[in-house]
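Showing chain A:
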Amino acid sequence: MFDVRDLTTSYGPVRALDGVSFTAREGEVTAVLGANGAGKTTLLRTASGLVRAERGQVRLDGRDVTRAPAEDMARLGLAHVPEGRGVITELTVEENLRLGGLHRPARARRADVERICGLFPVLGERYDATAHVLSGGERQMLVIGRALMAAPKVLLLDEPSLGLAPRIVTQIFDLLRSLVASEGLTVVLVEQNARSALSIADVGVVLNLGKVVVQDEAAALAADEKVRHAYLGF
Partner candidate 1 sequence: MQQLLTTALGGLTLGAVYAAFALALCLIWRSTRIVNFAQAPMAMITTYIALVIIDAGHSYWTGFAAALVSGLLLGAVVERVVVRPVEGKAEINAVILTLGLFILIHAVAGIVFGSRYRSFPAPFGVRGLTVGDTPVALTGFGVFTVLAVMVVMGLLVLLFRYTEVGLMMRAAAFNQEVARVLGVKVGRMLTLGWALAALVGSLSGLLIAGGSLVHPAYMDSVVVYGFVAAVLGGLDSPVGSVIGGMLLGLSLSAVSGYLGSELVPLAALVILMAVLLLRPGGLFSHHAERRV
Partner candidate 2 sequence: MPTTTEAGEKDPAAAADGRGGPRRRWRSSVLPRHLSLAVLGLLAVTVVMETTGSFANSQLASMAYLGIAAGGLTVLTGLNGQLSLGHGAFMAVGAYTTALFLDGEPPALPLPVVLAAATLVTLLVGAVVGVAAARLHGPYIAGATLALAVAVPGVVLHFERLGGEQGLGVRMPETPVWVLDAAYFVTGSELDPTKYVAYIGWAALVVTYVLLANLMRGRVGRTWRAVRDDEVAAEIAGIHLGRARVLAFVVSTACAGLAGAVMAMAVRITAPSGFSLTLSLTLLSAVVLGGLGSLTGALIGSALLTFLPHLVTGLGTDAGLTDVRAAELAPAVYGLTMILVILVAPAGITGTLRNLWRRRRGVA
């Protein structure tokens, strides 16, 4: 479904991603884990075209999208929720949602808004409010909802738990899990919070200094004491 082969990216002389390969299977959550600076965010940014890949391939549904510009990714079926949530706080909740479905026909978009406000009732309540009044958890729901507006096949999520209270994190992750089941989404979840991420993921990929060090079923990773100590910090 979402396939990364030998992906390599540098910022000037610094190599941030070094030959990363993995596959995120359809209808599963793949957690990408690792310490700060391991290359997790760069992986997502390269996959969505925000950063240029030096080498390697990104395939979406069998189609090579490595060189596709970031602007085209939403239309191709890939939604990227950048780090720091990416709510446009100056716009209203409604406008943020509308932006999510730019390439969709107007009627489908209206139906999607209904559906998403059903999934996240708080967005319906705050529909006409400016997004900067939302709490951290509400903003996270808004960006996930906005990503769903694009009717994506693959959802890339960058640190959704960042700065949220543990209770909210659990709530968001539960929602995510149920979305994967109901929508048949493929999710690539980048997380520092490895324990929570592995609790909802099917597969885990551990990055260190831009390389994949381990990839395995999530349960197996969570059980592997050595990996946990060396890379996951729990």
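Inclusion criterion for the candidates: all candidates are chains of the complex that A comes from, given by their letters.
Simple rule for what comes next: a contact is a pair of C-beta atoms (placed from the backbone, for glycine too) under 8 Å apart; a residue touches a chain by one contact, two chains touch by 3 or more; residues count from 1.
These figures come from a predicted structure and were not determined experimentally.
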| item | value |
| --- | --- |
| Neighbour of chain A by the touch rule, complex-wide, chosen among 1 or 2 | 1 |
| Residue ranges of chain A touching candidate 1 (in the complex, touch as defined) | 48, 50, 70-75, 79-80, 82, 86, 88-91, 95, 98-100, 102-103, 146, 150 |
